[in-house]
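With one protein chain removed, the remaining protein chains of the complex are shown where they sit.
After this line comes chain A, so read on.
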Amino acid sequence: MDKYIRSMSFNMIHLCIDDYENYKIKGRAYNNTRQEVICFNDIDDIFIQFDRIFDDNGQPQASQSSRSFTHPKPLGRYQFRPETYNDYDEFLNEVGKKATLDLVIKSRKRSTWQGIIIYNGQEIAFDSILEMLNYVISFIES
């Protein structure tokens, strides 16, 4: 995980899952380009909120534009290294009641995410949000 923290911590999400019932996942998420904690009542929240964060940061760039019935928010300019407010290591002290894991989002192609899940020292690559979700649920249920 250190190599990702060194090179692309701004694209990492520290996910603390506090509750899981009837496939509803609740918890907190941390990212060092945001000062505030991101709370979510369902996992969809994470995807929507972080898509906005990545759009603001300008990376990772999405291969497709988001569609909207209203005027969409303009995309932030690409930034090689978006401004960060914390050291990512500080988040590692935060722990979820059900599970704690880290996501490294490497790209946003085909209107989904691709990257790595880091859980209990293991690194697992995923090619879509659905795949990532399957892994997350399996970690919670195990």
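Quick note on the criterion: contacts are C-beta pairs under 8 Å (C-beta built on N, C-alpha and C of every residue); 3 or more make two chains touch, one makes a residue touch a chain; residues count from 1.
In the analysis below, contacts and distances are computed from a predicted model.
*Asks:* Considering only the chain that is not displayed, what protein name does its UniProt record carry among "Monovalent cation/H(+) antiporter subunit G", "Peroxiredoxin", "DNA-binding SARP family transcriptional activator" or "Imidazole glycerol phosphate synthase subunit HisH"?
*Replies:* Protein name of the absent chain (UniProt record): "DNA-binding SARP family transcriptional activator".
*Asks:* Can you work out which residue in A:G27, A:P60 or A:G96 touches the chain that's missing from view?
*Replies:* Checking the options A:G27, A:P60 or A:G96, the one contacting the hidden chain is A:P60.
*Asks:* Using the document's contact rule, name the residues of chain A that touch the chain not shown here.
*Replies:* Residues in contact with the chain left out: 7-8, 11, 59-65, 78, 80, 106-110, 114.
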